[in-house]
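Heads up, this is only part of the complex; the chains shown haven't been moved.
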Amino acid sequence: MANRLTLVLGGAASGKSAFAEALVLQSGTARIYIATAQALDDEMRAKIAAHRNQRGDNWQTVEAPLDAGPALSRVMPEQAVLFDCATMWLNNHLLAEHDIPAEVEGLIAALTECPGDVTVVSNEVGQGIVPDNALARYFRDAQGQLNQALAAAAQRVYFVTAGLPQLLKGEQR
Amino acid sequence: MANRLTLVLGGAASGKSAFAEALVLQSGTARIYIATAQALDDEMRAKIAAHRNQRGDNWQTVEAPLDAGPALSRVMPEQAVLFDCATMWLNNHLLAEHDIPAEVEGLIAALTECPGDVTVVSNEVGQGIVPDNALARYFRDAQGQLNQALAAAAQRVYFVTAGLPQLLKGEQR
């Protein structure tokens, strides 16, 4: 049986990570957290610590700000993975000036070929006013394309608003 | 029987206030409007006047930009309250440099202990691009946390888009 890919979308501070963690706790016995955030300043350090506290101890953490492929390929079928989050991953690749469509293709392949179930967290960033600067518009479009690709590859897609999930694709387990 | 708390979420100009008013008109006989907006400039004055026109006359208005506790505790069981809106309330407390988590806790307690049904309007602000400035990011996260707390405390949560409500939690009356 193939693994299962779940996408959890939501806005900032929508409770999407907590919901995704609860999904992962339901599936698999060993839990792997693939962390994309880099603690480059105090604001990020505080966010990372808050998320770690929320998750609790029973997670094996793998830091993979750019390439999650090796970590995903080593997962066991009975393990469950949380990839948090695709927005930070995209941001890291944009800062590194990588070829975004190629990176997206590689990420989707690694996620779908992972032997265990994977839950991916990603941000909705396209429902505000058009940003003034071209880089923000580029990011917004790239994030939208990435979310479309993740949603197309996923068996299940949730959108979380104020902590409340809506199922946009697939079936509840 | 306990009162009922309803949360109406939506973006700017989504029709959330009009929908919330219609909900309140269905419940209770006497209607109380708890106004959080302060008419500090012409743009706000125009918005307040437009909302008052939309509501019509049959409302008792209580101005409570910061502390709605006293007004909520005086409500009668057969009265219905519209609290519009939690975003302006949050903004007022941020400008006053209050302790936001403590204020949120106090608001949730006052809303759940109010003897009559309460409908709270709040904005979704976290689905656009990450704001440039730290204060806007702080506000966005605080609003997300507040919306999660309100949604957890509410028996019913609606999300309004282009005037159309989606029920995210609870049951239609």
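Couple of notes before you dig in:
Going in written order, the chains are labelled A and B, and every chain counts its residues from 1.
Heads up, the rule we're going with is that a residue touches a chain if its C-beta (ideal position, glycine included) is under 8 Å from a C-beta of that chain, and two chains touch if they have at least 3 such contacts.
All figures in this text were calculated on a predicted structure; none of them were measured in a lab.
Here 2 identical chains are displayed in place, and the whole complex they belong to in this file is assembled from 3 copies in total.
As a convention for this text, only the chains that are shown with their structure count from here on.
Chain A and chain B have Cα centroids separated by 31 Å. The residues of chain B lying in touch with chain A in their complex are 7, 9, 11, 124-130, 134, 137, 140-145, 147-148, 150-152, 157, 159, 166, 168-169. Residues 10-15, 43, 124-129, 131, 136, 139-140, 161-164, 166 of chain A touch chain B in their complex.
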